[in-house]
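Attaching a single structure in structure tokens format; questions to follow.
Only one protein chain is missing; all other protein chains are in place.
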Amino acid sequence: MADPMKIRAQMKGDTADIRVLMSHAMETGQRKDNAGNTVPAHYIQSITVDVGGKRVLQGQTGPAISRNPVFGFKVKGAKAGDKVVINWVDNKGDKRTDEATIG
Amino acid sequence: MKQRLGMLIAATALATAFAAHAQPAPKKAAPKAPAKSAITAEFEKFREVLEEDNPAELFEARGEEIWKTRKGPDGASMAQCDLGLGPGVVKGAYVRMPRWFADVGQVMDAERRVVHCMVKYLGYKEEDIRKQPFSNEQRTPDHVSVVTYVAAQSRGMKIAAPQKHPKEIETYQIGKEIFAYRAGPYDFSCATCHGADGMRIRTQDLPNLRKPDQAVRAYQGWPGYRMTGGFMLTQQWRMNDCFRQQRFPEPNYLSDSVTALLAYMTVTANGQVYKGPGIKR
Partner (left out) sequence: MDAFRRTLLKGAGATGAIAAALAAGVLKPSQVLAAEINRAAFEAKDIAGALKGIGASGAAESKDVVIRAPDIAENGAVVPVDVASNIPNTISLAVLVDKNPFPLTSAFDFANGAVPEMALRVKMGQTSLVEVVAKTADGKFYIAKKEVKVTVGGCGG
């Protein structure tokens, strides 16, 4: 199973600053391994973020997002203590959901 | 000391023999680039952005999990591992190695000590670790994640590698000597690239490892997240690769020579604040 995400969520004024690190190979499908075999494409395809029970962000990603992806975004009107739930699904159907609380 | 250097010289002779059908000359570090080029300034601007969210944290978390939850065949755990500050104490231990460990009668750097403990307490096999000591795109070995965790537990602390035990002092001296020792098919030493200010390879500035404020840059770069490939590499790897780049034979994993070089670099950086784990190009 995929490693957990690292989520940091901090209020700055009236806005929550949320950063997430995801553990994922993000293989393009164009790279060859040492044996010369093409490494099959394997990348996160969709991301959702819920804050305080509401969907605030949804994204779609291709293989050009860097390996071990990093995303940062801001949510106005969130409060300290709100729960942040982040989910990703990749092109093989692997998925991962992690939570954090806004500090 | 003589003996160890002797080993190195013998190896060098071998390398020289191979050099007969060597590749084209390596690009020498261009001397005296301007102190800070525009390109370096541009890299540094975004370096902060990259450091802010360093994927090294993912490996740190994996290492922490191994340190805190993994059990060996006899039920032992890393809680018994003494990194120099007492069994199980991780906080601040990294910046106080290499150091003398009486239980093994050796000076060990952090990576060597971590591997020692993982073999002793968690039942890892040293020969397995030696099969793939360094990370690649397919796999980051467990000990690399644990080293990353241990290093991160010294973030923000002053580097304070001890120089009390005679062996600690001797190890530093050997490291200093290896650093300046010119040999190999191109008559390089570590100091050829890292012994003066303002050196670089292509667009990379090279720290002068004789100065504390620059030695710390090299020290805290590794363990570091390598953006090319996207995995963690350690100081042991960095030293190995420097030997390779000098066209020296590569040292065995966890060799005395590498511990000595690390002792030299770390002691030089003593007093500086550790800000790693790093993120590198």
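Note that the chains take the letters A and B in the order they are written out, and that residue 1 is the start of every chain.
Operating definition for what follows: contacts are C-beta pairs under 8 Å (C-beta built on N, C-alpha and C of every residue); 3 or more make two chains touch, one makes a residue touch a chain.
From a predicted model like this one, the values you see are computed outputs, not experimental measurements.
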Visible chains in contact with the missing one: A, B
Touching residues on chain B - with respect to the absent chain: 39, 42-43, 45-47, 49-50, 200-204, 221, 224, 226-230, 241, 245, 278, 280-281
Chain A, residues in touch with the chain not shown (by the definition above): 15, 19, 28, 30, 45-46, 48-49, 51, 54-67, 69-78, 87, 89, 91, 93, 95
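The working rule: only the chains that are shown with their structure count from here on.
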Chain A-chain B separation of Cα centroids, rounded to whole Å: 31
Chain B-facing residues of chain A, complex: 3-4, 6, 19, 21, 23, 25-26, 31, 33, 66-68, 70, 72
Chain A partner contacts - residues on chain B that touch it in the complex: 52-53, 55, 57-58, 61-62, 137-138, 225, 227, 229-230
